[in-house]
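Here's the structure we're looking at; comments come further down.
One protein chain omitted, others in place.
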Amino acid sequence: MTEQERKDSPEQVEFRAYCRNWIQGNHPGQPSSRLPLSPLEIMTREQLAYLQSWQKSAYDAGLVGCDYPTEVGGGGRTDCQRVANEELIAAKTPFYPNVIGLGMAAPTVFHHGSDELKQRLLPRLFSGEDIWCQGFSEPGAGSDLASVQTFAERSGDTWRINGHKVWTSLAHFAEWMILLLRTDKSHKYDGLSYFVVPIASRIGQGVTVRPLIKMTGETGFNEVIFEDLEVSDAYRLDELGKGWQVAMTTLLHERGAGGLTTPRAGGLKSDAALTVTARSAIELAKNTRRGADQASADPLLRDRLMKQVIREQAFAENQRRARVPALNDHPMRLPLQTKLLATELAQDTSALALDIAGPSASLYLADDAAPARGQWPLAYMNSYGMTIAAGTSEIQRNILGERVLGLAKSK
Amino acid sequence: MTEQERKDSPEQVEFRAYCRNWIQGNHPGQPSSRLPLSPLEIMTREQLAYLQSWQKSAYDAGLVGCDYPTEVGGGGRTDCQRVANEELIAAKTPFYPNVIGLGMAAPTVFHHGSDELKQRLLPRLFSGEDIWCQGFSEPGAGSDLASVQTFAERSGDTWRINGHKVWTSLAHFAEWMILLLRTDKSHKYDGLSYFVVPIASRIGQGVTVRPLIKMTGETGFNEVIFEDLEVSDAYRLDELGKGWQVAMTTLLHERGAGGLTTPRAGGLKSDAALTVTARSAIELAKNTRRGADQASADPLLRDRLMKQVIREQAFAENQRRARVPALNDHPMRLPLQTKLLATELAQDTSALALDIAGPSASLYLADDAAPARGQWPLAYMNSYGMTIAAGTSEIQRNILGERVLGLAKSK
Amino acid sequence: MGQPNNYGFEEEAAYLKESARRFFGDKLPINELHGLVAGDPNPESQANVPWPKELWGQMVELGWPSLLAPESCGGVGMPWVAVAALLEENGRAACPSPLLSSLQSTAVLKACGDAGNAAMTELAVGRAATIACLDESASLYGQSVHLKDGKLEGSAHFVQDAGKAERFLVLARVLAGEDDSAPSESDSLALCWVHADAEGLSLCRNAIVDLTRDQARVDFSGVAAQVVLQDAAAAWQSALPALWVLASADMVGAAEWQLQTTVEYAQQRKQFDRPLGFFQAVKHDLVNVMIAIDESKSLLYSAACALDWEPERAVQSAHMVKASATDTAALASGRSVQCHGGIGFTWECYLHLYFKRQEHSQRLWGDAAWHRSQLAEILI
Partner (left out) sequence: MGQPNNYGFEEEAAYLKESARRFFGDKLPINELHGLVAGDPNPESQANVPWPKELWGQMVELGWPSLLAPESCGGVGMPWVAVAALLEENGRAACPSPLLSSLQSTAVLKACGDAGNAAMTELAVGRAATIACLDESASLYGQSVHLKDGKLEGSAHFVQDAGKAERFLVLARVLAGEDDSAPSESDSLALCWVHADAEGLSLCRNAIVDLTRDQARVDFSGVAAQVVLQDAAAAWQSALPALWVLASADMVGAAEWQLQTTVEYAQQRKQFDRPLGFFQAVKHDLVNVMIAIDESKSLLYSAACALDWEPERAVQSAHMVKASATDTAALASGRSVQCHGGIGFTWECYLHLYFKRQEHSQRLWGDAAWHRSQLAEILI
């Protein structure tokens, strides 16, 4: 019995057995082409189709959205998503493609959307049929989210939207976007509102999606330009002028449990892709020759590897301790560290792997001789996407210093 | 011939030979008691008397103040102080005690004082008969120097001074202080003026010197409290309201060539004291047993030792390169790094030494079994005095970012 | 056997932690501690170690030294996580007492099976004890004290709380043959129990930096020893993880004090018309300290829980926490002084007590690099 299992409720015990059994019979197997490192790096329709079909089958089996009410397409269970995810991880299934939908859009729509919106949008979100993206950052508003300029002008029950969003992962595949915009130019925070808006169905009708290319050469995130996009007021979440509060719900889910970085509603990695862990780096070290020895015999590399092992273990234990109130003086102290720690850990582990690989670290995806098929340099470069997106590491440290330690705001 | 010598001017060649010869016949030998690590840690009158007598004999021989004009008690030479210092370092003589006088007060008085003041004060400053201290920091003005509150009120030709200075090294031995104070409360920068004021001769008559104890347990720096101290307007340097500009002269000498950290007008270490260098740390590692081996055989310690060796060499090469205009894009880029680099280097080297010493690092000055007579933990703690005093490392980085890189002021 | 999600940290452990925090807050406020131990700043003065003896008496009355001992030995049989929590509070208070050493001694005795019971009973009634095991190079395997014909000869180095201990738990090399000079692989190790006032035992007190500990070389000259365990190598080896975990708990608690004290200062102290904490150089430094503490603290309860529930994972968990807590202590010490600026460098500021205690702890029971190298032997 694993650690998790010992504390299972009767419902969880039963559900765990069900999941395990279902996964055994329905593991999708290896895809025909390389899978990306994470859902945010999906590049081709072929990759997407494989992953969407996997999410749909898992949803149909009841493994996605387990804890949401049945009225919105959920499973109506209590604290069972965790169980499903644990079983999926253990079975090394691929991840779900709709990671922004599951991690950020679903809780936001659920907490702030009308009943009609929830019932209409959430089932296809859970099933992965509708991919979601997030429209927060703008060219002039990266870290300073409250300065977004995308503007919606009202005329009756219709809003006309103009603006420019960047860093919108998955937008080129998305049916829907969660969108933070401005409805009042005279108030910085209270002038913000929050909408869900259609993307794919309005391309050319007010919406342009222009793929940006990452420093790795991969596509996967985009600019989205709105020119007189018209949407109904029914697509608004919560009240007018409450956009900032709604955005906080989104970010709390993003930062807290790390929609982008840790599996939340079942965002799991494929066996085919490299996992950026100390364990993988140790394997690399064992398989890398350094003069007459293995690189894993080098005392300096061993020391650095153990530092990463220890940080990883501490990260896992942080999540565990966060749920023991007697061992927490401030309820947000550990949750607000999650995104920062996970992303910097991945950055340092992949940098270490490059040092282990030595000159072979120069070899990239298309080189047959590349260690781990060139995915280490890819992972290292992508780690900067992680430490920059969704609030840079610097902003995360500000938030921790201000909200947890009570230090004066650095602005 | 050493590197320095090759470029000597004819005057320098002759002076070097003179210095070498004089030092050979006049090296003061070992003192009877332990000397402090630096002039700022002088604790006893006995230590002071030994060092003052040494400075006096060197001054009488023409090795101090060499480049100042003869009218103010100097040697009237050109770029010869450097030569004298090089020879003193090579001969491992003790340092001079009047380090603040030589490094900061002398150039400030020289550039901003009246002829009468210069002729009266500088000779006894060079000879070490008058020890000098510096009154800049206050309890409410550490990093933010321009916010000093010590106030001088004028009545005719007399100023009445009230205020509270801290971090005034050597004040308990000082005859004179260079003092930044406020003569106008309505302008932050233009309300500052700069004086030289008597200390020892006015104890109990408007001046109180209260020794502060350092975290090491050593004395050596002080609070100085002024209560209605009256001084003549003749003690003012430069014009009224120009205190900030005068202070910049002081700080430029402090930061640039590092009055506190590097020998300037002949501030040299005694052979009896530990030198905080990578070389000393290597010696410690060779003399420390780690299981069956020497600590110097440990690959991790070797790596850390070499990092310090490289930083030390780079520090020395920075000083050399600073004098080659073709290899400098910005004239202050290297000089403004000196204080920051020297102090953080010393901090990291002594921290490394403690790790090398292992549990023996717990042993302090009075323990016979302590490695290097307990001076490594002393040096490590004192290094924080260095990274804090005279503009913290954080302030140094601000200055570099703003003055050299042209980034916006962080205030 | 797996671990419970909550580390087995149940109500009684939470109560112990909370009441320990209150106890130290009431009985040993920092100004009183400073007054007691920092009276003589002169760094050249000889070792002289005042400590709050009455407080130790009260701790004994509260049953703290006997928390680990089984009920059969007069103890309480609390889980390791509870004891870790107590020592975290002990570190937060920088309390000078033989509590850590006594609990570490208990940990070793527990590993001796029934053979340790008699000594443990003495500990449970409040006899302060400490472990004497290190040679001059701080090797953990007792090279410098030997046992022959029931007598101890030689010196143990870096013995903690030696001036406070009433009993010494001595790790000694058992000499089989005539030759008593060179230690060899085949020597066995014994654990012995010695009274502090035994004939032939003398202390050579160290003059140490830390003002909240005492440390000595303990010299044995034909000291009659009560042998707890004749063939003790396995027991000693199995007790080591507990020693590391308990030592780490003290560092984690002390680091939290360093953080909170510096945070308060950064909230109040103004520079350039702004609170210090406004400046990212200070803010981010303090956040990095917080992150380091939390990593160590999470590893601490994980390792303590392993001692309780999953002993086969205890060694690697204990290596992790001692490596992590050591780095955390170094970071917290450095940043607390630097962020305070000038005042932080003075004797009158309380920070130096913690700075020195942490420096002391960092290099005891293996430094960070050593623990990582041992961990690598297991994991690579």
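Each chain gets a letter, A, B and C, in the order it is written, and its residues are counted from 1.
The rule is short, and it goes like this: a contact is a pair of C-beta atoms (placed from the backbone, for glycine too) under 8 Å apart; a residue touches a chain by one contact, two chains touch by 3 or more.
Only a predicted model underlies this, so the values are computations on that prediction, with no experimental measurement involved.
S.K.: Can you work out which residue in B:Glu11, B:Glu317 or B:Asp368 touches the chain that's missing from view?
M.R.: Hidden-chain contact among the options goes to B:Glu317.
S.K.: Touching the absent chain in the whole complex: find that residue among A:Leu212, A:Ile225, A:Leu252 or A:Met332.
M.R.: A:Leu212
S.K.: Touching the absent chain in the whole complex: find that residue among A:Val72, A:Leu354 or A:Ala372.
M.R.: A:Leu354
S.K.: Touching the absent chain: which residues on subunit B qualify?
M.R.: The list for subunit B reads 1-4, 6-7, 282, 285-286, 296, 299, 302-303, 305-307, 309-311, 313-315, 317-318, 320-321, 323-324, 326-327, 333-334, 337, 340-341, 394, 397-398, 400-402, 404-410.
S.K.: Contacts of subunit C with the missing chain: which residues?
M.R.: With respect to the unshown chain, the touching residues of subunit C are 279-281, 284.
S.K.: So that we can see where the missing chain sits, which residues of subunit A does it touch?
M.R.: Where subunit A meets the chain not shown: residues 137, 140, 142-144, 147, 166-167, 212-218, 288-291, 298, 300, 351, 354-355, 357-367, 369-370, 374, 377-378, 380-381, 384-385, 387-389, 392-394, 397, 410-411.
Just so it is clear, only the chains that are shown with their structure count from here on.
S.K.: CA centre of subunit A versus CA centre of subunit B: separation in Å?
M.R.: Computed value for the inter-centroid distance: 53 Å.
S.K.: Taking the mean of the C-alpha atoms as each chain's centre, how many Å separate subunit A from subunit C?
M.R.: So the centre of subunit A lies 42 Å away from the centre of subunit C.
S.K.: What positions in subunit B touch 2 or more of the other chains?
M.R.: 300
S.K.: Mind pulling the residue numbers of subunit C that touch at least two other chains?
M.R.: Within subunit C, the residues that touch at least two other chains are 274, 279, 282, 369.
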